[in-house]
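The complex appears here without one of its protein chains, the remainder shown in place.
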Amino acid sequence: MRHNLMETKKLIELLGEKLSSFIVKADKMPNNDLLILIKKESLLSVMDTLKNDLELKFNVLMNHLGVDYTESFAVIYNLYSFKLKKKVTVKAYMEHENPEVDSIESVFKGVNWFERETYDLLGIRFRGHSNLKRLLLPSDWEGHPLRKDYIYPEEYNGLILKREENCK
Amino acid sequence: MTEFALEEMILNMGPHHPSTHGVLRFIVRTDGEMMLRATPDVGFLHRGIEKIAELMPYESFMPYTDRIDYLSSLNCNLGYALTVERLAGIEAPEKAEYLRVIGAELTRIGSHLIAVGALLLDLGAVTPFVHALRERETYNSLMEMLCGARLTHHYVRIGGVAFDAPDGFIEKALSFVNHLEYEFLDEFNKLISFNSILIKRLANVGIITPEKALEFTLVGPNLRGSGIKFDLRKDEPYSIYDRFDFEIPSGSGKFGVQGDAYDRYWVRIEEIKQSCRIVRQAINQMPEHGEIKTKISKPFKIPAGEIYVRTECPRGELGFYLISAGGKTPYRLKIRTGSFSAMTIIEELSEGVMVADLVAIIGSLDVVAPEIDR
Partner (left out) sequence: MYSLADIIYRRMTETFGASDFLEPLFTIVSYLLPCIAILGIVSLISGALTLLERKISADIQNRIGPNRVGPFGIFQFIVDGVKLLLKEDIIPDAADKKLFRLAPYIVFSSTVLAVIVIPFGGPFIVADLNIGLLFIVVVSSLVVVGFMMSGWASNNKWALLGGIRSAAQIISYEIPVALSLLTVALITGTFSMQEIVKQQGLYPWQWFILHNPFTFIAFFIYFVSSLAEINRLPFDFPEAESELVSGYNTEYSGMRFGFFFVAEFANIFVSAALAAAVFLGGGNIGIDPYNSPLGYKLLMALVFFAKALSLCLVTIWVRWTLPRLRIDHMMSLCWKYFIPISVFCLVLTAAWLVAFKGNGVFWRIAG
């Protein structure tokens, strides 16, 4: 465990060099992971540097998700580098009204469906996405279910969705 | 809408279709036999598991993880348990770890048997599928001995496992893996794996280069079939996998080009062998007596924080991103599955191939609907 902690320190230094102006905060996550907080406007440049810089080479996007913190939204990206054998988590906050952020599809092609799912379930729009449509829910569904203030609809296209009172 | 040439035809494959693995739907634009584009339409099995996770206490959520991928439920249980344990700072006892590994590897064998069998069934060879199911019956009864359920196991608990191995389980498991590795796989390969018709159907079909695999975030046997030797059990060891000696099979263009459907099929067959090795070693090393589960606090609360843990499921890596706000239930749980990425590449691969090859590609990528839709 100890030598991994050392490596995380080295990673923080390396990232500090390359992305100094963009990082707002860097935190150690459990599981020997590193979380860097950035401003949402610098998302594309950060991703580009992380992927293409020859010493960093975080060329694998493992995961992407969105989170609804009731007063703000956040998007989180998990990246992995074969070269450094380290993971890094990139997080960016945005305001709760009309959440919008750049799509990183131009950098990581495989994030296409991940961003569609985040749009579908949370309502975060991704500028520049090639096909931002609903993925898991039917295309005429209203609302974004994963939001904390989501109200379950009573009916959908004539189907009653509310549980009947005498079914226990 | 794009303009249609007069010869194009739009076909609808699914959602009820004998070939697709679960409830999947493809909208296929074809020009006779050649496909122009196959667009997947998913979401028929969306159950809102991530939203349910925000309502459930950590332990009560465990049965839902069975159903993320019902063909390999023990592995999904394990991934979730590891995530929660790492964030909470709990460690499972020694014997529980060994039981977890034995269960996980047996489940990997069971899942690969079905994956390989379903691919062969789609290609018209019905008999090997039934033979694979026959072997899986032994696996099902083993699981029934261990945890009482044949399909959705719910065996791993936060802090350990639910039950100890009953009498006779170890012997039966040992004879099962011996039979698989030394008798069944040889017969199976002679029957179908080296059959020239199968090689013609699978080789040079659905070629995924290593760069493309990384670009589309493929994981698991799909990534290894393209030649990249990356396995979470060796490269980011979790649980006690660093104590076992096994190899990572990867595609090498056995009968065609590296990264074609045959390589992915062959990687799965080889992984069954490696899993048999791990089970044997785990059985030898497992302590006779020991605790099954560490005690956890009641009510179970986790300190606030976020964590991302990924484990190796038969269909790729299963990643759980857990955000905890210090309460009894998760604040946000994101489940990242291997079939989700595999679906995205099908649309890319479908240009210019025949409809018959689409079935082979879907089968070799081993997508199941519950993993995609959650």
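By written order: A and B. Residues from 1 in each chain.
The rule is simple: a contact is a pair of C-beta atoms (placed from the backbone, for glycine too) under 8 Å apart; a residue touches a chain by one contact, two chains touch by 3 or more.
As the structure is a computational prediction, the values presented were derived from the model and not from experiment.
Hidden chain, full complex: it touches shown chains B.
Among B:I109, B:A125 or B:I302, the one in contact with the hidden chain is B:A125. Among B:L55, B:L151, B:I170 or B:I197, only B:I197 touches the chain that is left out of the view.
Mapped onto chain B, the footprint of the missing chain covers residues 9, 11, 17-19, 33, 120-127, 130-131, 134, 191-192, 195, 197-198, 200-201, 354-357, 359.
As a working rule, only the chains that are shown with their structure count from here on.
Every residue of chain B that touches chain A in the complex is listed here, in rising order: 42-43, 46, 48, 50-51, 86-87, 214-217, 230, 235, 305-310, 317, 319, 321, 323, 331-332, 334, 336, 340-341, 343-344, 373-374. By the touch criterion given at the top, residues 29-31, 33, 35, 59-63, 65, 67-68, 76, 78, 82, 85, 87, 89, 108-114, 121, 134-138, 145-146 of chain A touch chain B in their complex.
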